[in-house]
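Just dropping this structure here.
Of the protein chains in this complex, all but one are displayed in their positions.
Right after this comes chain A.
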Amino acid sequence: MLLWIVLFALVTSPLGLLGRRTPRPLIGWGLAVLPLSLFVLLALQIPLIASGGRLDEAVPWVPAMGLELRFSLDGLGMLFALIITGIGTLIVGYAGAYMANDAGLGRFLVYMFLFMGAMLGVVLAGNILTMFVFWELTSITSYLLIGYKHDYPDARRGAQQSLLITGIGGLALLLGLLILAAAAQQVGVSVADSYRFDALIAAGEQIRQTALYAPAVALIFLGCFTKSAQFPFHFWLPGAMQAPTPASAFLHSATMVKAGIYLLARLSPALGETLLWNGTLVAVGGFTFVFGSIVAFRQYDIKALLAYTTLSMLGGLVMMIGLGGKYGAEALVTGILAHALYKSSLFMVAGIIDHEAGTRDLNKLGALRRYMPITMVVTAIALLSQMGIPILMGFVSKEWMLKAALESSLPDPWPLVALIAIVIGAVGYIIAAWRLFRNAFLGEPSPTVQTHHLVDPKWSMLLSPAVPSALSLILPLGLLPAVSSLLSPAASAVYGAPFTFELYLYRGVNTALLISLGAIALGVLFATQQQRLAAHKIIASIDGAVVFDKLIEGLLAFATGMTRMIQSGRLRTYLLYIVLVFMLFVGTPFVAYGLDDIRFVLDENLRFYEVVVTALIPIAVIATIAARSRLGAIIALGVAGAMVALIFVLFSAPDLALTQLLIEVLSTVFLLFVFSVLPSRFASLSPAWVRWRDAFIATVFGVMMAMLVLATSSNTDFPSLAPWFLANSLSEGKGTNVVNVILVDFRGFDTLGEIVVLFVAVLGIYGLLRFRRVKPDVRTSGRDAQTIMPGEDPVLAGNGASPSAEHQVSAGVEPQRLRKSITEKDANDV
């Protein structure tokens, strides 16, 4: 069923294109049936999950390597899946109304459905590789949604930033997950199981002992922190507010940014309970929490303000995972639910205000209470929940966060750090919420906003924020036992062992309650006194986005410089790289294993003529290099080829010798023909130090190859393949000339490939030589005509035998210049 849920969400995404039809609001709510049906389907499983059960499904692919599509549903997955499909239903309906006049609604809805499927895949995956695939898919769909208004530079910039940041994080995450699996394999988990979440959690204790634990955690942190916008990777989230408001409400408050939280929570039982894990999470989460809430109340754009409070809350949730223990788990799942409800509602309200009043700027709004009373009530409830005012869901959530800090078993500074962070964060929330509410709904009407047609939107738009807002109030008042039974299995999954807990609003006076009330009082004081802390200006001035842009600029400049340096456009430079890398790889084993196994022996049966033949090869090579004239080089080259052929003759390879001689003769004929048109003498083109450097590299390379031959021939670890071919030649290949049988039978496809290569070479040569004759039109333009026509002369006139430099010069475009340069080259001849 889980597989079908994910598939259904992905496969039905093209239905979003129905959004191109009118009437739009109805299409939105009509398509909302899709996520709603998934929500209902999942909700039907609640009794099973609440009773401690779980669903597990797998489609094996390569079981031996742990590659499979595995989905499982437990408490944590259920909580997230319900939020995704539930909020998703509201968002899709809302988007239909919000974007009723937007021609791209269809495209937008397709992206949204794709994203929803990907997100469901992340939270339902039971295999870390399955999870990773969907994780990346959420990054890509998020990119498409943020860049939805692609004709705006800000949208493109925001989209690119988020993709780069989450993409880099994704790579780190993949590496971290693979290291994690490797660690599991080290402690005895089978390869097939080592990619499964449940197996990893079961082996958590041993994994934490391995040396791979720290790098795996560091990389997984990088992946999760980028995804969940933790400091210092937070800046892409405000940038992502360029997405249409429905996408912001869905992705960047309720779902995608919580993927990092989800994964941390999911892996917490496997990797938690170490100072590395808990300490880092509390420190990073706590800082993000405080940072976000302080920066938030400086914002004028409602969406930016909400983005920073989201950032802050994500930090708070990360901190809860860090605090650990049962209370940490309880606070985490409660916080996720509370935040998803009030923040999605607030984002949608921001969209409504933008839609109706035409602006989201808090300085330009005011007195909306007179025109949009229902919107005001919806906003007020959600804001009160965010502020953590009693009897709302946010209050319960904050109560539990305080409890988690107070009851934490972490070593000393951390619980206190968390406690202070929560109090400062809570104060910041109140100031931010108050600022939003006062500037938007209270005061006098702003002159910049046209008020005569300002009214509450239609139900099709208002319903979506109203539902989660109302739930923020209804759930704590009447449904806490039901909520507890939903959250208990989720908290159990985070904690690692089954347990149940009861949420409550009030159960006597305790420390948490007092701190909570104190924070509220402090916040109200600050908010109403209009006082501004000096500190927040400094913190807010750290604009990560600017730093990021500078980093990217620097990276591009670095890449350009490297490219200029490495990609010289010269063949010999590239060859040099290849040779050096080759030497590095061939040379390393020699250095690593020493030269002890290499035997330097002189064959006692060595004949005189063998010595001569073999010794002639180095001499011929040196002669080829040192030759000043082309003809000398060709002769020396011919000697080398002939000696190679003789070696084949001497050591029982008659076929090779025959072929080699034939080819040698042909090559020489071709060479003489072609060289006849080239200058007869070599010019010395490179400076002396380059020649010495190349000579050195070449010598080292040659010595290395000689050593390689010696080393391989000294090696007797591998049996020869020869006896098999000899034994099976007649029976399998019907021939006694074994070399021929191998060529045409055993390795027949090699020979086919050889024929293809020859054929391609022939085509190429034909094309090259024919080309000049099919371009007569070029000659009509003066300069080109001079270049090409004389080039034909030496060949056509049979003048090839003495193609002197003078001839070349007389044919040249700029005879004076060429004559000069060639004379110079001749003078420099080695």
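Basically, a residue touches a chain if its C-beta (ideal position, glycine included) is under 8 Å from a C-beta of that chain, and two chains touch if they have at least 3 such contacts; residues count from 1.
Throughout what follows, contacts and distances are computed from a predicted model.
A.B. asks: Of the options "Response regulatory domain-containing protein", "Cation:proton antiporter", "ABC transporter ATP-binding protein" or "Superoxide dismutase", which is the UniProt protein name for the chain that has been left out of view?
C.D. replies: When "Response regulatory domain-containing protein", "Cation:proton antiporter", "ABC transporter ATP-binding protein" or "Superoxide dismutase" are compared with UniProt, the left-out chain turns out to be "Cation:proton antiporter".
A.B. asks: Just checking the interface: what residues of chain A touch the absent partner chain?
C.D. replies: Touching the chain left out of view, chain A contributes residues 570-572, 575-576, 579, 600-603, 605-606, 610-611, 614-615, 617-618, 621-622, 624-625, 630, 633, 637, 640-641, 643-644, 647-648, 650-656, 659-660, 663, 666-667, 670-671, 674-675, 677-679, 682-683, 685-686, 694-695, 697-699, 701-710, 712-713, 720-723, 725-727, 729-731, 736-739, 742-743, 746-747, 750-751, 754, 757-758, 760-762, 764-765, 768-769, 771-772, 775, 784, 787-788, 791, 808, 811-813, 818.
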